[in-house]
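In this view, the complex is presented without one of its protein chains, the others remaining in place.
Take a look at chain A:
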Amino acid sequence: ERKRFYQNVSISQGEGGFEINLDHRKLKTPQAKLFTVPSEALAIAVATEWDSQKDTIKFYTMHLTTLCNTALDNPTQRNKTQLIRAAVKFLETDTVCYRVEEPPALAELQKNEWDPVVAWVEKRYNVTIGSSTSILGPNIPASTKETFISHLASYNMWALQGIEFVITQLKSLILSMCLIDRHITVEKAVLLSRLEEEYQIQRWGNVEWAHDYDLCELRARTAAGTLFVHLCSESSTVKHKLLQD
């Protein structure tokens, strides 16, 4: 663990975007590239992560920094097509499509909590997904996959890294799309992703050092991923309305 070696954290605007300064040094990625982000709000949030470190730097709490490093370095060396394919492939094993038959209480809970989000996504994107109790999972039509592939293609590379990250955390493309489209909050998405765990916790009890630990970590990562996607794909303009006399 590294000690905090800087006093001040600040942001500056360079040629490629916004940069983070730790005292007079410019922040670099693990692969020694200059750390630049396209959005000022994102830079501010990253700077806040660095400024919140107390005596030691806890990299495992700096999720936005990690996401930016991944976007800049692209360590898995995937291009846009490969990222999209990885994301859409998750639909075949989507958590909310995999249903149990026993115990009946859990099956009922899955139906009540997951059916609405599946229906919402089906309606919003005009696709068929369905759910399945078989071990093979649901049969996703090719047209459904095509729809998601072309929808995800409208996002830039940075946002896509974020989307793929959220999908990997929640283990669900459907929940991720609901989240990105602002249909549900992060807390709700995480709850739905962990539905079976929550059911077992209700039944058998909560173990703070395991359950809450995992819950907080999943919430933090999912929130970071979602924020990252939105900050990388937005452009805000302020329109001033003229006062009418």
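FYI, a contact is a pair of C-beta atoms (placed from the backbone, for glycine too) under 8 Å apart; a residue touches a chain by one contact, two chains touch by 3 or more; residues count from 1.
As a working rule, contacts and distances are computed from a predicted model.
One chain of the complex is hidden; its UniProt record names it "Protein FMC1 homolog", one of "Rab escort protein 1", "GPI-anchor transamidase", "MADS-box domain-containing protein" or "Protein FMC1 homolog". For the chain left out of this panel, the touching residue among A:13, A:185 or A:202 is A:185. Annotation: of A:73, A:92, A:113 or A:217, A:217 touches the absent chain (contact as defined above). When the omitted chain is restored, the residue from A:13, A:48 or A:143 that touches it is A:48. Where chain A meets the chain that is not shown, the touching residues are 10-11, 40-41, 44-45, 47-48, 51-52, 58, 61, 63-64, 182-188, 208-209, 212-213, 216-217, 219-220, 223-224, 226-227, 230-231, 234, 236, 238, 241.
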